[in-house]
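Have a look at this one.
Missing here: one protein chain of the complex. Every other protein chain is in place.
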Amino acid sequence: MAKKEYAFYPGCSSQLKASASNYLVSTNSMCNKLDIKLTEIPDWNCCGASIGYCEGGELPRIAINARNFAQAETHLPGQDIVATCAACWLSARESKERLDASAQLMKETNEALAAAGLNYKGTAEVRHMVEVLIEDFGYEGLKAPMKKSLEGLKIAGYVGCQTNRPFGIAGESFENPMYLDKMVETLGGEALTKYEQKVTCCGGALAFSEPEKSQKQIRDIVESAYDHGAEMIVTPCPLCQANVEVYQSEINKKQGTKFNMPVVYYSQLMTVAYGGSAKDAALDGQLIRAEKLEKIAGK
Amino acid sequence: MTASIATNQTILVVGGGISGMTAALEAAECGKQVILVEKTPVLGGRTARLYRYFPKMCHPTCGLEINLRRIKQNRNIRLMTMTEVVSATGSRGNYSVTLKVAPRFVNENCTACGKCAEAVSAEVANPWNYGLDKMKAAYLPHNMAHPQRYVIDPSIVGTPEGEKAKAACPVGAVDLEMKEETVTLQVGVLVWATGWRPYDAAKIQPYGYGRFKNVITSLEFERLADPHGPTGGKILRPSDGKEAKNVAFIQCAGSRDENHLRHCSRICCMASLKQTQYVREAFGDEGKSTVYYIDIRAIDRFEDFYQNVQKDATVSFVKSKVARIAENAENGNPILHGVNTEGYQRYAVEHDLVVLAVGMEPEITGVKLPDDVILDSSNFIEGSKDQGMFGAGAAASPLDVNRAVQSATAASLRAIQVIRKTASTEAV
Amino acid sequence: MTTANQAAIERYRNNFLKEVEANVEEGHMVKMCMQCGVCAGSCPLGPHWTHSPQKIFMMIRAGKRDEVLGSDSMFMCTSCYNCMVRCPRQLPITHIMHGLANYAHRLGLAPKGQPTRDFATLFWNNLSKKGRVNELMLTLQHYFRNGLVAGIKEAMAMQGIGLGMFKAKRINPMEIFGGHGVKDLKGFHAIIAKAKEIEDRKKGFTA
Partner (left out) sequence: MNAPATPKYAAYICSGCGIGDAMKVGQLENIAKREGKMTVVKSHPFLCNAEGVQLIKDDIANEQVTHVCIAACSRRAKTEAFQFDGVAMSRANLREGVLWVVAQGKEHDEVRQEMAADYVRMGCAEVKKMKQPAGNVKEASSKAILVVGGGMSGMTAALEIAETGYEVVLVEKSGALGGMAGNLWKRQPFKAPYAEAQDTGVADMAARVSSHAQIKVHLNSTLAETSGAPGRFTVKIAQESGAVTDVTVGAIVQATGFTPYDMAKLPDLGGGQANVVDQVGLEALAKAAKGGEIKRADGKPVKSVVFVQCAGQRDPSGQHLSYCSGHCCGTSVKQAMYFKDQNPDIDTVVMYQDLRLPGMGEDFYRSAQQKGVIFTKGKASKVSGGDSCNVTFKDLILDEENTIPADLVVLATGQVPNAGVDLEKWNPVVTAAEGGDEAAKAQRDEMRATQSVLKLTYRQGPDMPQFKHGFADSHFICFPYETRRTGIYAAGPVRRPMDMLQAIDDATGAALKAIQAVENASVGRAAHPRSGDLSFPTARLEGCTQCKRCTVECPFGAIDEDEKRFPKFNEERCRRCGTCMGACPVRVISFENYSVDTVGSQVKAVEIPEEDEEKPRILVLACENDAYPALDMAGLARMNYSAWVRVIPVRCLGSVNTIWITDALNSGYDGVMMMGCKKGDEYQCHFVKGSELAHYRMSKIGDTLKQMGLEPERVVTQEVAITDNARVVKLINDYVAELDKLGPSPMKGFG
């Protein structure tokens, strides 16, 4: 199979020593095994994220996303832009769709880009890594590089919001997307398909500004995973991962719970199933160690 | 084969529900030749599967009985059941229509004695009850089935079960050798009275139809309330067979929603108001109905019915499109989440059962409609460019029964006019 | 007639709707709401608001300018998009909420000290400084938003997490001195400045 090439948009959190560095590391390992070549968009910038709305406004947010597109079009022509971060993907795709839909907006955006000598033509496609995996490889294709089964591992697939809404993965429902479950099953693990908090919001950026309210969300997400007998949670979103993993200790402290639920990325599961080491899968990047997964990696 | 039973003076009515029967009968009773084609083994269509009609709370089978009596005695109508239109070509006054006739495996000798059903043990899902229960694979579709002839389900043809049915028939009516036939007819005019089907409730994801057993559609609820339905008329919920005394009705399930159906399906408000009275009928003051709505569309005299239901202490109204349904894992109760927009009250309420008032979609799937047919944005039939084909009833617009009958009667006259013009052209 | 009543009568006109249509992101869709309330029930932070989106839309149509623009409701948006995908009229509710918050913020009418308002401002300023988010600085600035003492307290409370992140190599103390950023920072800033200029001109803000 020919190598598949994509323009990679890792986003601010998926940089080395950033909060989702384990996502970056495991993504790279996973892509190696799948023979995917990711090339970072040269000099990419932050997407603005949703929370940028307040100060950023509409056009500046779209313009900075267009800057990334322009860079990709220029330097990686013909390659789809692939994001791993839910917020990056959403901001980018939303910007792209709005630019595609409005000639006026396109004009204004290019006026802004011109200030840096750039131009966006509207050719690059914006995709999420999960879309690449499902659409370009398919579940059967994802099975191919498997070296180990995740047999016996009970995993709650937590999809969260922004990889799911408003765009989502083609063919999946907003209320009960099944792709994480299918991925887990593909890798031989036990998917907890009835896990009902799979699309509950973790609070997003409000984890910072409204900790009480967000932690209530997080508590529901973790508690339900326990109720269904989960041994870990898997997610495709760095903010979901961070919020759900990091705040468990806070919740324990405040509310007397004893949460200790590992939260991993699908890329980590795949790296392990594809025979990668715990280090390849960046399992050392977990605040709550995914011991069972480490064990399989160590086998 | 080409049948010579029709000419360009014949009106072909497609669909044997209330609209199709009406269109066919009204034309036939004006002396016109009509072929009435029905896809299923029996006449009656969707209305025959309703327990009661609003607003009179009378039974659809009552009107069906009269219409069947009219059809049985009217020699101007030729009825073809288990027949579907495959294609229609030609133009006003001169259409060539290809029909596919599925085998019933029972011929006209059948006396509906029921021996075949006694002999057969295989069961199939019962479409009359929307698959809520099973029936024998040799069956009379329902009590008032017309033609009053049994049907052998194709699944047992060629099996020992099929042979059992054949052996049990005292009058040699079971014919397992029947084959699908294709028939071509020349007709002058077509009336599409193909009716409607419920919007696929599973597509309304937040409501969990298909995921939560105690979330059902309004059509399924009709069958639960009907003494001839799967529960013998007891309102029992699917998850555990317990009496569903506290029922939520969710309006606009699919309708008035650009994610689903753009149009308002018109009947659902009245249908739910009616169904609250099923709950009252079953449980008296113990029953509890809650209607979640955007606008209650109880148009014209139906308003009287609405006002009466409003007076019923067991029924309450919440102006809210329910946001989502969750399930109480312990008791299987659906939990409705949303906000009452009148004054902004947040709720998370458990009910025994949720009934989705699903919207109407035109039922024209599988038919190769001629290019001439004009459809509106929701695929209802507006008419045809050549004015030789007409939509009638719910195929033409989301209509309640009395408006469907009105529409079918009108379509019938328009069809007669085409026939008349064809005749006068030929006479020249 | 009382002045209050007179004022209410004056207010109950469509002018605020026009203002919103002109100046708020996707504001032209506000008029398409049919008051079903599905958004109100779909919001994860719904219980914490004064006004639901659907009610805000009605208030806009009723001309309740001060109540809307002074509300903290829009700042409760977690950008989960639940409301948006369920809206039967396909209103881009999330964007309208962002747009209203932005408008209120820019007009200076948004509630002072509203934590999400502050954090969101912090976030944008952080990312626009170097083109990429400096997570450490963002966190610290957030903790110290209410002054040194409160900041130390909050930071201390969270130090376990910080330590864990450090151990997991998911935080870099060196970021305090710079960290990630785009190379063409000048160009990046020029784009933002230009975009802001265009937008402000359109929306009637004088820079």
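By letter and in written order, the chains are A, B and C; residue numbering begins at 1 in each of them.
Convention: a contact is a pair of C-beta atoms (placed from the backbone, for glycine too) under 8 Å apart; a residue touches a chain by one contact, two chains touch by 3 or more.
These numbers were taken from a predicted model, which means no experiment stands behind them.
Asks: Where does the absent chain touch, in terms of which shown chains it meets?
Replies: Checking the complete complex, the chain left out touches B, C.
Asks: Thinking of the whole complex, not just what is shown, which of B:177, B:300 or B:330 touches the missing chain?
Replies: Checking each option in B:177, B:300 or B:330, the one touching the absent chain turns out to be B:300.
Asks: Which one, B:164, B:223 or B:263, makes contact with the chain that was left out?
Replies: Of the listed residues, the one touching the omitted chain is B:263.
Asks: Could you tell which one of B:65, B:180, B:240 or B:286 touches the chain left off the display?
Replies: B:65
Asks: Where does chain B touch the missing chain, residue by residue?
Replies: Those residues of chain B that touch the unshown chain are 18, 25-26, 29-31, 51, 53, 55-63, 65-67, 69-70, 72-74, 109, 111-113, 140, 143-144, 148, 170-171, 226-228, 256, 262-266, 295-304, 307, 310, 319, 341-344, 376-378, 380, 382, 397-399, 401-403, 405-410, 412-414, 416-417, 420.
Asks: Touching the absent chain: which residues on chain C qualify?
Replies: 5, 8-9, 12-14, 17, 31-32, 34-35, 54-55, 58-59, 61-62, 64, 89
Here is the rule we go by: only the chains that are shown with their structure count from here on.
Asks: Averaging only over C-alpha atoms, locate the centres of chain B and chain C and give their separation in whole Å.
Replies: The computed centroid separation for chain B versus chain C comes out at 49 Å.
Asks: Per the centroid of Cα atoms for each chain, what is the distance between chain A and chain B, given in Å?
Replies: 46
Asks: Could you give the separation in Å between the centres of chain A and chain C, each centre being the mean of its C-alpha atoms?
Replies: Result: the chain centres lie 23 Å from each other.
Asks: Specify, in ascending order, the residues of chain B that touch 2 or more different other chains.
Replies: 206, 324 - these are the residues of chain B that touch more than one other chain.
Asks: Do you know which chain C residues sit against two or more other chains?
Replies: Residues 82, 85-86.
Asks: Touching chain C in the complex: which residues of chain B?
Replies: Touch residues, chain B against chain C: 206, 252, 256-260, 294, 319-324, 337-341, 344, 346.
Asks: Spell out the residues on chain C that touch chain B in their complex, using ranges where they run on.
Replies: Spelled out, the residues of chain C in touch with chain B are 34-42, 46-47, 51-52, 54-55, 82, 85-86, 88-90.
Asks: Okay, in this complex, where on chain B does chain A touch?
Replies: Checking each residue of chain B against chain A gives 205-206, 208, 211, 324, 326-327.
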